[in-house]
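Missing here is one protein chain; the remaining ones are kept as they sit in the complex.
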Amino acid sequence: MLDVLTVLLTLGGLVFFAGATMGILRFPDFYTRLHAAGKLDTLGALLTMAGLAVYNLDPFSMATLLTSLKIGLAVGFIFIASPTATHAIVDAGVRAGLRPWVKQEDEQQ
Amino acid sequence: MESITGLILAKYNYWMYISLMMVGLYAMIAKNNLVKKIIGMNILQTAIILFYISIGAKKGATIPIIMHSEGHGHEAVHAVQYINPLPHVLMLTAIVVSVATLGVALALAIRLYARFGTLEEDEINDQVREAP
Amino acid sequence: MKPIDLEELSTNRREILQATQPPPKNPYVQKGLSLGISFLLLFGAWVLLSGKFDAFHLSLGAASSLFVAWISRDLLFPSGDVATLARSMAGVAAYTPWLLLQIVKSNIHVLRIAFARNPERLIHPHIISMHTKLKGEIPLVTFANSITLTPGTITIQVSAGNEVRIHALDYTTGDMDALREMESRVARAFGESD
Amino acid sequence: MHEIVSIRPLLAVIASLAVTPILLSARSPNVREGWTFAAGAVKLGIVLSMLPAVLGGNVFCFALTEVIPGIRLAFRVDAMGMLFALVASTLWIVTSAYSIGYMRGLDEHSQTRYFCFFAIALSATIGAAFAANLVTLYMFYEILSFATYPLVTHHQDEEAKISGRKYLFFIVGGSVVLVLPAMIICHMKAGTLDFAPQGFLAGHVTQGLATALLLLFVFGLAKAALMPMHSWLPAAMVAPTPVSALLHAVAVVKVGAFSVARVLTGVFGVDLLAQYGLGTLLAVLASITILVASFIALSQDGLKRRLAFSTIGQLSYILLGVALLTPKGITGGLVHIAMHAFGKITLFFCAGAIFVAAGIKNISEMKGLGRRMPITMGAFFIGSLSVIGLPPGGGFISKWFLALGALESHELAFLCVLLFSSFLNAAYFLPIAYNAFFANPPDDAKDAGIQEAPPWCVAPLAFTAMASVWLFFNPWPFLDLARLAAAQVTGG
Amino acid sequence: MNQYPAFLIIAPLLAACLIASAAWLRRSLCFPIAVLGLGTSFLSSLGVAARVLTDGHFQYRMGGWAPPLGIALEVDYLNAPVLVAVSGAALVSLIATRQIIEREQGPKAPVFYTLMLLAVTGMLGMTATGDAFNLYVLLEISSITGYALTASGDRLAPLASLRYLLLGTIGASFYLLGVGLLYMMTGTLNMADLSHLLPALYGSDAIFAAFLLILCGIWLKAALFPLHAWLPGAYSHASHASACLLAPLMTKVMIYVMLRVMFTVFTPAYVFEQISLEGFVVTLASVAVVAGSLMALAQRNLRRMAVYIVVAEVGYMVGGAWLGNQTAWTGAILHLLNDVLMTLCLFLAIAALAGRMETTDFKNLKGLFSTMPFSMGALVLGAMSIIGVPPACGFFSKWFLLKGAIEAGRFDFLAALLFSSLINVVLFFRLFECALYSGDDHHGPGEHGHIEIHEAPLSLVASLWAAAAGILAVGFYSGSIVNNFIKPALM
Amino acid sequence: MIWQVDLAILALVVICAIAAVTVRDLLGAGILFGAYSFMLCLLWAAMGAVDVAFTEASVGAGVSTVFFIAAVFRTTRRTKD
Amino acid sequence: MLVHATLDFPGWGDPNAPAHLHVAPEYLEQAYEKTATPNVVTAVLADYRSYDTMFETAVVFSAGLACFFLLRVQSRKKEEEEEEDRYFRHLATDMVIRIRTPSMHVPDSPYLQQLDPYWTPRSLIVRAACRVLTPFIQLFALYVVAHGHHSPGGGFQGGVILGASLILVALSHDLRTSMKMTPEKLMGVLSPAGVLIYAGVGALCVAAGHNFLDYGALAEWLGTAPEAARSLGILFVEVGVAVCVMATMIIIYANLSSAGGHKQGL
């Protein structure tokens, strides 16, 4: 039961990770790439780590619970740090003077 | 043929450390920019760390932290089960040293930039030659 | 030397407001409370991290927590307002599941774009800016980070006058109504809704 | 023969290091020179105190620390060393006195430095005389080389610089490149470097190696100015005259000749040399040097340069004497150290006095000088006689023994060389004295005011001239010592 | 229990830390603490040497662990005199350069002292340690402080220092890699243990590679000729105070490490019988000697000249170590000790001269014998020693080196040594010529012209003469040094 | 040790190292150097050297990249190679 | 050459390689028993090879010192008297004031904030997030130091993280703010103090009659078994390492990022 949950969560996480990477590779400019990288990654990490935490609980004991909670703590950290980092990067991009990519048609509007 | 493949596969860590070392040395010798040289220096050092850690690796063994139950009772430790800790110890020291060296090197680079306004070695040399 | 950009300077009005706020009524009690809360929070974190419950490690933990609470007393809870703190914690707890749901929903949206054959066709990047009513620092940051976490939007800047600039991936994600909802939920979580 | 362990050799060596006060009393010349004399007197006293025992066939020994396993810095005062030390310490006092006159007469610069290095040079000379082994000898030899360098280049002009370089190149180059390896080879072969009366190399070397070593030593000890290594000597004439006197008569070249003699007898040993026929080889070399140097001397016009070439020739007499390998020959060679010292120092003093008084350096300008400077030129005449080897100069004694030695070894060719070269000597010295007294001076007004040099100059040269004569009649300490030394080294 | 070896190394470390702390409270405390630290170290080194004389080789177990497990300090006949020389030279150079440091560094003087002490700690530790990896750590301490010290000089010093850093790091990395190879093949890091385990593996290529890597690393650090590129810049642009500390000690300690590796880790049996590198290395050393001398000859600046002399001296020692006979080894070890003193004397003298004039170009040296007789006197002594004039100590080591060269039949090395001695004569007499002549007027100021004696500070001159006296003393007693330390060390 | 992971990361490490020394922008080089240290950390972990991995994590992510960027900030990003 | 030598290597991960057979088993089998420290790496690092580690700390210390020495610009008398334009912001009115004053007379008032010529505002978001994160990072760092015996980590890692957390403050706020938290003087004292703690523990062992760094000597004073004393000794030296490393990292960062001026950081 737990294993199934683990696999599901982890697979989901991996999908999001994959999406993030695809986004990083395929999106046209820095800002749009950041959309993919900054957040798909965060969710991917969340899901994968949740899966692993669940897996870890298998022979349930105080120690494994604590370890799982630690993983949760790490997730919490990522949740505060990742958007902040994303924001910092986008701030850097703006300050560096990078113009956002705008679609041709949007530009004409 | 098989032996050669085996040779390559069985020791790929060692081949890799050699290539890393060459990258580092190349950067230190062939690059003109001082910061690049410093990066090369760090890569060289990590190549050596890689080498040491590879020495320590042991198939089918776990990390060198003794599994122990709470309290002070513990079962006999079989060395085969654990990875060799000594290279790790040495490399902790080596990493520290490399950070220390990095700090000093960067400090020197900053001073050089303040003096010469460039980090390119050939430009610095030109300036030195013009006004010794 | 580059002269100082006055426009940029004014973005830090919030900091100024804080600095010029009247000092709390009883500074010692406030400080003590702030320290105490910090300590408890940190000690809880320590226990979580340590996983060892013998006296030696616990006392080490207490010492460490006290030490950290002391050196970062200005960082964690500068105000030391216990009631607000408790309320906002509860608020955040209530807010998080909703946020997670939002995140998952919109993440899937971006995922579709990322895996689409031609992502450039699907996106319409543009920058929007909105005015927010949020006042406190923490709520503002929570709001900004929530925007960032909801894919499709990234907070670029929170400028003076609570103007939030957002980079949106396309029109659906950059939906003003969704943002407004988020804002109100954040406000509720931190008890700022009036 | 007793070995007396005594600190006296060391004291004799470091006595002149009492110059340290010289440095401190640089401000008052009188005090400074007082120190110089005091040190000279002390040194002479110490040397003299050892004389009776040495004459009695005893040897003073003193060892300092061990510098290389098996090799100590050690002193050993035997007859040969005593002879040389006696000459050096006696003449130091005289030269000091003369230096005072000369330097003050010309108001030279940096006199403090001059006296300082002068004293160091003397120390090194005594040390070389008393050295008990090759390393000690080498040490003092080198110290002497470096201590005389500032003296040679005292004038500090371009010429002095060049001469100084030449001097160093030959002296130090020779010792470093030739002597040092030779020493090491000796040490490797024989395991010791202590001078033994009959040499320590016997039985350890083949003929080829012995020849090579001999050549290395003889040319390496370039102070002896054997012919291809001689050219530093005329160059060093740029030095102030007392320095030249010191260089030629007492310290430098004599140390070279003495060292060669010491090496020949103490390292190789007479028997070994005779066995491999090396004595003849050396004697031939010496003969060539004698003749060539004498011919060159004839053609020189500068008085000091002529004296310099004369020195080159005379030094080779010493070598020749030792190379004859007979007791008489060796006696003659050793005595020649002393006799030539007194004679040549007189000549140099005279040259200096002439320069101080008249500012003349060239022989051709000296016509008629004898009338204005009778004492100086008289002394010059006596000195010439001594150097030529005519009675009543002391040089006669040594030449006599050399000739006897040549006869004794049945090498008539060398006898001929001796006689012919003496004739040449006479040919380049006597005309000077003759012209000085009997030729008419050129009627220039400029030398009208010439008179005798200051008494500080004249007194020493008169003293040494008289000493030369006195030595002819009474050569006992030197002759006895030389005989004793010859007896010791030939095992007789 | 005898704690001298620990004090020897810990005293400067503690003193360094104390200075760094005390600097924020009272600046005036720093120098006494530094002297105290190095003084303790020097006294301990004497104690250690005395104990070696009575008991022979002994071990100090750090942390009480027996060597293959823990780290032990090994003190034996070989490193006891090196320890004395290093700590003594460091003490002298610290006292000597105080004024220079205070003048040049101003408020940063305490930091400079601290760096000096740490560098000395590293060098002493390298000399005393019996563990191959520990040596690397200590090497890095002295190197990092060395980089900082060399960077404090004229305007080109940081550049020279950065080059030194890059090359030095390559050298240290090579050493580390070599040690790693040894560890991989044997499983131990302790030198004594290695020497027991290695003979079984002598045929292995990996061991050979390890040996070569370690050697290359050491040579880079020791500035053997083709690898010397960092040295001239580093020591000629550095502050005089740092040059006085580093130039006498750094390369010598590295040479000591080379000897240690050759004798203790790999036995001479391996170095000279299993592999036959000695032909190549001695040729290299000969080239180093000649090239160093010639490059010194090409310089017009006293300091740069001295720096190239150091390069040549390295060639002496490496060549001596590789000639492969007892005599030559004696020479190499003795020369190591002597060179510490000689170079110390030389660089202190240069510092003294430089304190009175802008640069040490030859043309600036005119008339120095008159104005700075004491400094020049000591310089002459140092020069005599470098040339190899007895009784200065340089002669005796050269003696052994030459004799070793003859015994080994390496006449190229012999010729190189003799040639370099000659060049040294030329070098120094060219210098003395300049210093002897007052220059413009040929006959100088005359007897009564007043020459102002304008000496360097007393502490500098006194230390300089201490070094010079050391040269003479070591010269006079070199026989007993050889008998009591070097011979047993080579047994 | 997990050789599959190890091998894969090793390849990345080398690529990253080459990228870090070839990129024509010092800031970019610094960032790549940071990424390089991430991978090293993983590599050590995969080989079972937890302490080393920890050190590399703290040093690589925490300070050495920051030092690099600080140094580049104080000097220049320009590089000719 | 290296490639050639590699052919001679034992295979990678071979449990029977000589490296695993000589000393390592002894460490693994004895470390827990003798030092009561399950993390063998820590045990070896801080006990068996503690001498190494002490010098490793000294390396860090000297690196910090070297950076300080190379870069720090200390105001000299002349500079202090030199007048210079300085910018201040009056907090109440949000006005920027330019004051021309020698640096010895820089006004120090709670209502004025000094700005650098290159001053740029810190992002509000970053600042707030860092404010929340920093205490936890520091706590984590201390945890790492304290639990080096049981899990990976130890003094060095903890020290670096601690230093990094303070660097984070500097990055998110201002170098000047962080220098107020960690004054240069304090760091300058702490950095050697870390080494002193380490060496002091060693010296205590000497005072107790054992060899340098033989923590077993402390058993009597601490009133514990030698193994526990070793464990405690390891903890003490780890604290020393952490203190030194933290202070040094801050010193290096402060000097590098401000090129020694300590005024305007990254």
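Order of writing sets the chain letters: A, B, C, D, E, F and G. Residues in each chain are counted from 1.
The criterion applied here is as follows: contacts are C-beta pairs under 8 Å (C-beta built on N, C-alpha and C of every residue); 3 or more make two chains touch, one makes a residue touch a chain.
Operating definition for what follows: contacts and distances are computed from a predicted model.
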Protein that the absent chain corresponds to, by UniProt name, given "Multisubunit sodium/proton antiporter, MrpF subunit", "Methanol-cobalamin methyltransferase B subunit", "Probable glycine dehydrogenase (decarboxylating) subunit 1" or "NADH-quinone oxidoreductase subunit": "Multisubunit sodium/proton antiporter, MrpF subunit"
Touching residues on subunit B - with respect to the absent chain: 62-63, 65, 111, 113-114, 117
Touching residues on subunit F - with respect to the absent chain: 2, 4-5, 8-9, 11-12, 15-16, 19, 23-28, 30-32, 34-35, 38-39, 41-42, 45-46, 48, 50, 53-54, 57-58, 61-62, 65-66, 69-70, 72-79
For subunit G, the residues touching the chain missing from this view: 70-71, 73, 117-118, 120, 126, 130, 133, 136-137, 140, 144, 151-153, 157, 161, 164, 167-168, 171-172, 259-261, 266
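FYI, only the chains that are shown with their structure count from here on.
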If a chain touches subunit A and subunit B alike, it appears here: G
Contact pairs, highest-scoring chain pair: E-G
By mean Cα position, the chain sitting nearest the middle: E
Farthest chain relative to subunit E (centres taken as mean CA coordinates): C
CA centroid of subunit D to CA centroid of subunit F, Å: 77
Rounded Å distance between subunit D and subunit E, as computed from the means of their C-alpha atoms: 42
Euclidean distance of C-alpha centroids - subunit A vs subunit C, Å: 18
Of all residues in subunit D, the ones touching two or more other chains: none
Sites on subunit G at which at least two other chains make contact: 2, 6-7, 9, 13, 17, 19-20, 23-24, 27, 39, 41, 45, 49, 52, 56, 59, 62-63, 66, 70, 123, 125, 129, 132, 136, 150, 152, 156, 252, 256, 259
Chains grouped in pairs wherever the two touch, ordered by label: A-C, A-G, B-E, B-F, B-G, C-G, D-E, E-G, F-G
Touch list for subunit B against partner subunit F, complex: 12-13, 16, 19-20, 23-24, 26-27, 31-33, 35-36, 39-40, 42-43, 46, 49-50, 53-54, 56-59, 61-65, 83, 87-89, 91-92, 95-96, 99, 102-103, 106-107, 109-110, 113, 118-120
Contact footprint of subunit B on subunit E as seen in their complex: 133, 136-137, 140, 144, 147-148, 151, 155-156, 158-159, 161-162, 165-166, 169-170, 173, 176-177, 180, 183-184, 189
Touching residues on subunit G, where the partner in the complex is subunit F: 13, 39, 41-42, 45, 144, 152-154, 156-157, 160-161, 163-164, 167, 171, 249, 252-253, 256-259, 265-266
